[in-house]
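Excluded from the complex is one protein chain; the other protein chains are retained at their positions.
What follows is chain A.
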Amino acid sequence: MKSVNNLEEIRKIIGLHKKWDLIFMITGIVALMIAVLTFMALFAHMLIDGMPRLSWEFFTSFPSRRPESAGILSAWVGTTLVMLVTAFAAVPLGIGSGVYLEEYAPKNLLTEIIEINVTNLAGVPSIIYGLLALGLFVYQLGFGQSILAAGLALALLILPVVIVATREAIRSIPVSIREGAYALGATKWQTVSDHLLPYSSAGILTGIIIGLARAIGETAPIITIGALTFIAFLPPSPVKSEFPYLSIEWLTAPFTVMPIQMFNWVSRPEEAFQLNAAAAGLVLVVMTLAMNGLAIYLRYRMRKNIKW
């Protein structure tokens, strides 16, 4: 090793290292700015192109061959109904699975396999879920190219998100809460349902919202199922005027969703349709940003309020 006993030389080395420190810091800020600016450009581009198309009629008209009278009515109704199915399937199963893995599961090989498997599922490309739904739901189980098949496909896709959120929320509750409940004679399920689930509800809700926000924007699995892009009618209403008031006819109806409508408009050569795509994209981005924002806010509140 070179010995450095000259004070000047040491100062020079320190100065050099400090310079590198500064250079890297600037690089970091620049990298962050690239991400920020790209997002700004994306949003601004869509805003400029899409804003003039956004009107009440845009939300209340069906898609059309004439771009200036086309709207997203069937798309947003379809998205809402598909999300209903997704939430209905993914929430109980995801929470149940998370509770089992965190509270009930014995430490054995099966549990380990399930845990590794949940991680693996989160890494499977979304289009693969579409192929699964195409083979299993559409043909094997005979659901057809329906809202039910699409909702279930997206439910499988966001299941890992809900499971992981549930587990993390429950894990952060201290053991003393469980011990207190058991000491008062509560059974395991009473402990879970009266204490653990209520205390972790904000965390679980955050996970559900993030999962659903992802499902709203997913296009690939729904295209794979074979959803139609030109739907100029609404699925049958889930609420009826006569007994039993609720109908499940809409589950088997053909449908389209927001991202598919947008994809359809993007891939047309006419520029007027691309303006429609910008407007639909704007609605879609605002929807997902609002949901993600809500989740971030919930998490922030939670972190501030809960101190065990």
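Definition applied: a residue touches a chain if its C-beta (ideal position, glycine included) is under 8 Å from a C-beta of that chain, and two chains touch if they have at least 3 such contacts; residues count from 1.
Just so we're on the same page, contacts and distances are computed from a predicted model.
Of the names listed as "N-methylhydantoinase A", "Putative membrane protein", "Coenzyme F420-reducing hydrogenase, delta subunit" or "Phosphate transport system permease protein", the one that matches the UniProt record for the absent chain is "Phosphate transport system permease protein". Of A:84, A:132 or A:234, it is A:132 that touches the chain left out of the display.
Residue-level contact of chain A with the missing chain is found at 14, 17-18, 20-21, 24-25, 27-29, 31-32, 34-36, 38-39, 41-42, 45-46, 49, 92-94, 96-97, 99-101, 104-105, 113-114, 117-118, 120-121, 123-132, 134-136, 139, 156, 159-160, 163, 185, 187-189, 210, 213-214, 216-220, 223-226, 229, 259, 262-263, 266-267, 274, 277-278, 281, 284-285, 288-289, 291-293, 296.
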